[in-house]
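Structure in structure tokens, see below.
With one protein chain held back, the other chains of the complex are shown just where they sit.
Should a chain be cited, it is by its letter among A and B, assigned in written order, with residues numbered from 1 in that chain.
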Amino acid sequence: MKILEGLYYSKEHEWVKVEGEKVYIGITDYAQNALGEIVYVEMPEVDDEFSVGDVFGVVESVKAASDVYLPVSGKVLEINELLEDQPQLLNEKPYENWILIVELSDQSEINQLIDFKEYEEFCKSESH
Amino acid sequence: MKSYDKLIFELSKEGRCAYSLPNCSLCNKELIEYIPKEFLNEEEVNLPQVSEVDIIRHYTNLSQLNYGVDTGFYPLGSCTMKYNPKINEDVASIEGLCHIHPYQPEETVQGSLELMYNLSNLLSEISGMDKTTLQPAAGAHGELTGLMLIKAYHESRKDFKRTKIIVPDSAHGTNPASAAVAGFEIIEIQSNKSGALDLDTLKSVLNDEVAGLMLTNPSTLGLFEKNMKKIADLVHEAGGLLYYDGANMNAIMGKVRPGDMGFDVMHYNLHKTFSTPHGGGGPGSGPVGVKEHLIPFLPIPAIDKKDDKYILDYDRPDSIGKVKGFYGNYGVFIKAYAYILTMGAEGIKEVSETAVLNANYMMNKLKEYYSLPIDQVCKHEFVLGGLKGDHLGVSTIDVAKRLIDYGYHPPTIYFPLIINEALMIEPTETESIETLDKFIEVMIKIAKEAKKNINLLKNAPYHTPVRRIDEAKAARNLILKWEK
Partner (left out) sequence: MHKYIPNTEDDKRYMLHSIGAKSIEDLFEDIPKELRLSRELYIGKSLSEIELIKHMKELANKNKSTNELISFLGAGAYDHYIPAIIKHITTRSEFLTAYTPYQAEISQGTLRVIFEYQTMICNLTGMDVSNASMYDGPTACVEASIMACESTKRKSIIVSKTVHPEVRKVLHTYMKFRKIEVVEVDMNDGVTDVEKLKSIADKNTAGVIIQTPNFFGIIEDLTEVEKIIHENKGMLITYVDPISLGILKTPRQLGADIAVGEGQSLGNNLNFGGPYLGFLATKSKWVRKMPGRIVGQSMDQDGKRAFVLTLQAREQHIRRYKATSNICSNQGLNALMAVIYLTTMGKKGLREVATRCVQKSHYALDKITKENKFKPLFNKPFFKEFAVTSHIESKVVNQELLKNGILGGYEIGKDYTEFKNGLLFAVTEKRIDEEINKLSKVLEGMK
């Protein structure tokens, strides 16, 4: 299982990459592996606003469907339209394929997220 | 099974025809003389043009790509795939019973109403309920109706706080889904290690916001809830009602009745317990039985008897209303009614006794080769936890697919969700010991194959019209209709 250094993580198995005000959000390798072959990604619309913890979409595989939660509050700047036709990109390269970019509304929320080491520990405890 | 790969549209040829209509002296004028042009479709509907023999051969060929109860053993857990008696089909197609319009005057449908009245009474007696409505079209539809009744009951008592339904994690997926459709919030509770409802967990979620508990008994693990009485008392003391999911009725008929266990409302699956065929997905029928205190809320119309006449009673002010067009899946009622009459009281009891015996017999023979997470006397079905011991990563799906090669329909797999690698086996009472023995033998053979040759199982089935199908492709590149 791959976990990248330098990213933030949530306990809902999302990764978060911060570039100034812009925040990239995707699902982790652990998440894609647990879901299996991903067949569809339901995404919000640009300009939708969410609070931390809101469900912003659904990732569907053949045998499961998982809500995805926004790890930070903010407004949607961009969605990854590639995923509309190629949802399998989330299986193939989960860290290269973000689902959406959000404009961060509260910088302090980043501090609530965990780093790669904590996330690694968390995944270990989850699989028991 | 042979291979056949046509769709009816691919047999179509301009000018072919499979119908005939009589000469018509009234059919001279053009459509446009009756109906303004703007309402008419100038294009023709794209439907196949084939001859009658094409149709018969095509669908005969398609039917041969299927597997039914009449093909062979079908131990699909939770679905009660018992033999569907042929006489039931015959009586359901008696002209005087099936060519009846739902809005005919009551005096011209006395026979049909009598049949429905009798069936509903027979079901009430078998379940220990006080009254049964036949209206719901399927099990899930029955659940929804029952939950609406629970809500209507509480609200009639001006108790508007009860917005939650408790559902165990072992429940059929339809339970929480139906509760959501009926407008409830769902509290899912964990079962204990032996797959039973945990009394402490139950107590911890019971309060004055709980409208009721949905329970399958025997559970989806095929086990009877020994604490049934206590569960019922706890829920009732907290002001809630008990809903019985009748999917597993085949285990208990003539032995114990949901009404006597403390349930207030339940549904029956006529297409499971009462032998009506599943038809590749339907039609089913999911009548709902209730205790006295829920009768006023039953859907309209009720079928009643007044001065020796059967009537459709719409005058029920507290009714939840209608849940379906007309009166339910009547064609299915005829078959279930014929079944109950054919079995009689002794036969019905023998059904459950034999179903339970068959399941225990199989469970005991298979537990040496497959893991049995909960080893105790089962009812009409049991759940294995995949292959036992070292098996090179062969999973339940592979066992299921290999069974197909040996000529069987696989058991229900990966359900209930609380058992890893679940294989849920329900033999039913209509299978002989010889059939069971042969199936057991094959299951053991597969367990041995799994230790030797992983690829043999991973690539199964081999002898089917098509082999394992790429489900991800189907869901990613949706092709949902035929196009030239």
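Just so we're on the same page, a residue touches a chain if its C-beta (ideal position, glycine included) is under 8 Å from a C-beta of that chain, and two chains touch if they have at least 3 such contacts.
Owing to the predicted nature of the structure, the values given are computational and were not obtained by experimental measurement.
K.L.:
Using the whole complex, pick out the displayed chains that touch the missing one.
P.N.:
Every shown chain touched by the left-out chain: A, B.
K.L.:
For a quick check of understanding: of B:V256, B:I295 or B:I311, which residue touches the chain that isn't displayed?
P.N.:
Looking across B:V256, B:I295 or B:I311, the contact with the absent chain belongs to B:V256.
K.L.:
What residue numbers in chain A mark contact with the hidden partner chain?
P.N.:
Looking at chain A, the ones touching the missing chain are residues 39-40, 42, 60-65, 67.
Here is the rule we go by: only the chains that are shown with their structure count from here on.
K.L.:
So how far apart, in whole Å, are chain A and chain B when each is placed at the average of its C-alpha atoms?
P.N.:
Once rounded, the distance between the two centres reads 38 Å.
K.L.:
Sort out for me which residues of chain B touch chain A in the complex.
P.N.:
Counting only chain B, the residues touching chain A are 471-472, 475-476.
K.L.:
Applying the document's contact rule, which stretches of chain A touch chain B when the two form their complex?
P.N.:
Counting only chain A, the residues touching chain B are 37, 39-40, 60-62, 87-88.
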